[in-house]
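The other protein chains are all here in position, but one chain of the complex has been omitted.
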Amino acid sequence: MHEILNVNGLSAGYGPLRVIHDLDLTIKAGERVGLVGLNGHGKTTLFYAIAGLTGWQRGSIVFNGREVGGTRSQGPGRYTHLIVRQGLALMPQADELFHGLTVEEHLDSGAFTKTAWKTRKQRKERVLELFAPLRDRLKTPVSRLSGGERRMVSIGRGLMVDAKLYLSDEPSLGLAPKIGIGVMEALLKIDLSGSAMIIAEQNVALLEGRVDRVIGMHAGKLKGEASLASSIKRRKA
Amino acid sequence: MDIEFILINGIVIACIYGLIAVAVSITWSSLGLLNLGYGFIFAFAGYGAYVTSRSLSEYPPVVLAAGVLVGAVGGVIICALIFIPLHEKPNFTVRGMVGTLAISLIGSQGLLWWFGPRNKALPEIFGRWQVEIGGTVLTSDKIGIVVCSIVMLILIVRWMRSSRRGLEIRAMMMNPHAASIVGIGIRKTGFYVMGITGAMTGLAAVLLSQTYYISPFSGITPLIKGVSIALLGGLGSVRGAVIASVILGFAESLTSTVLGGQYVLITQFLIIIAILMIRPRGIAGILDVAREQ
Partner (left out) sequence: MSTPRKNDDQYLWKNPLAVWGAKGGNYDVPSIRVEDPRTVWRKTTSYKAPLHKVGRFKYIHKWANHGKRLWKRQRWWPTRRSVLLIRGLYNRKTLKAEKSIVDKRPIYWAISLLALVLVPLFVPESLQFTILTAGATFGIFAAINVCWTLVIGTASIFSLATYAVVGTAAFLTAWLSINLGLPWWMLPPIGMLVGIVFGGILALPALRLDGFYYALLTLGLNELCRVYFVTSSEFGSASGGLYGASTYIGAAWAPLTQSVVSYYGAFALLVASLFLFRFIDGRRLGRILRMAPEKREAFAEATGVNYRQARVTVFLVSSVALGFIGGFYTAQYRGVAYAIFGFDTVLLGLAMLTIGGIGRVEGAVAGTLIVVVLDKVFITLGPIRHIMIGVLMLFVVLFLKNGLFGMKQQFRAWRDKKKGEWRSSRTEKGGEALPEEATEIDDKDILYRKRFDKMQREHLKTLVCEEVIEEHKNKPLGQHSEALERLLLYFRRTPQNDKYAIRRDSRGKRYKIVAFSGVRGTSPRLVEDKEYETVEEAYHGVFRRRVYDLLEA
């Protein structure tokens, strides 16, 4: 399986604050990876760094065979749309919805790339199969939805494209446990042939046994998978 | 002193200034830019249409199209000079507004320098005919103005409601950060928005030039009227701007017929202040569709 994402020596942060320290990570196609760590240890920042939304970053991020990282210190979000168009679906933590738009328009906006726009009807069907409760709320403005429905809209928007890499940031945060599990199940149902998914989560129990591997994140570094042999090898390289 | 005359005049005024007001509103809500450079775009488009009518052809659709196109170019210029370099810098709103004012200063003085202070007139676009409906005489230019501006407004509103680019602009109005996550490029959208609003202003310039002459500073009064209408409508709301333009259009034609031309602005501002004192967000505050900050 080819590599979807190869992060090498990534450091990132905001101004004088450094959140991610020299991080290496490789995600292969077809993988569903859990990223576990407490608040403030850099999960969201890692996602933002991949999407080019951090204050500054350094190090290489090869996404889908193209370098999207590099040293950058200005204008968070300036290149985000270009990275997104290469096949990144970011489902951010705070939902980041468009408050006046309806659910349907949200789903459309998820399929914003030119190729996806043409087939947005089929894509909408596919998303609505995953999130059945949204079906009869298509014409409702998002500001009138409940928290769980909003999360569904946010995730559904991310699922509208055939992304190479899905980044889901804390899909169960702030939801009732039952709904949280439902959202997680929906994420697990997605067919990942040729693409990959990273789910950041604080609640390890939700991920256990459902993802291919779990990576821990602590103080801006990965832990858990590392072994002495791999450490030595990495240092040699 | 007849009621039809007031009504018709009100609608005509509302149409022209409504175009500029809607342009101001769209720019403010999607780009966060308070563009006071529409006065310059207005004069610029007027001169563009004038030059076209002189050098290319006096065929009305060509003149009209030239005005609209030159207006769009003016919008793109402002976008390239102000929005693109400034939009992610601190204090953007104030600096953006002052920047558009600077453009308007440079632009109008540049036009004055290039074309001289003499007024220019455009050829008549809608011909010279009139229709009588129920005892009221409708002249061709009035019908043309109303039809053109309403068609333009409807086209733009439909386009914003249904097309991909329209969704892009509306998404950016609501939440620019999320828009970039979805894959919408802020800079490119900025060019679209400014191009379209510039085109609207250009159309308004050509339409108004049927009544008034074109001069380097002819854009200032329409700008101030458009901005006041946008203000009354609640900045950022297209619906509010349309309603406000109708209200102020009638107020203007009523005042100028009943009291006289010099009291027009006074009554208008009394209305604006009265509504804003009750609802600081204007008519959009009553409709409740303003930009959520």
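So that you can tell them apart, the chains are marked A and B in the order they are listed, and the count of residues begins at 1 in each.
As a convention for this text, contacts are C-beta pairs under 8 Å (C-beta built on N, C-alpha and C of every residue); 3 or more make two chains touch, one makes a residue touch a chain.
On a predicted model such as this, the values are computed, not experimentally measured, just so you know.
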item: Touch with the omitted chain, as defined above, among B:S29, B:S53, B:S104 or B:S253; value: B:S104
item: Selected from A:D22, A:E67 or A:E129 as touching the chain missing from the view; value: A:D22
item: Among B:L86, B:I150 or B:I286, residue touching the chain not depicted; value: B:L86
item: On chain A, residues whose C-beta touches the chain left out of the figure; value: 11, 13, 15-18, 21-22, 55-56, 58, 73, 219-220, 226, 228, 231-232, 235-236
item: Absent chain, residues of chain B that touch it; value: 34, 36, 39, 81-82, 85-86, 89-91, 93-95, 97-99, 101-106, 109-110, 112-113, 217, 220-221, 224, 227-228, 230-231, 235, 261-262, 264-266, 269, 272-273, 276-277, 280-282
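In this text, only the chains that are shown with their structure count from here on.
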item: Between chain B and chain A, distance of the C-alpha-averaged centres to the nearest whole Å; value: 42
item: Complex contact set, residues of chain B against chain A; value: 88, 164, 167-168, 170-171, 173-175, 177-186, 289, 292
item: Residues of chain A defined as touching chain B within the complex; value: 51, 53, 75, 77-78, 80-82, 84-85, 90, 92, 96-101, 105, 108-110, 112-113, 117, 157
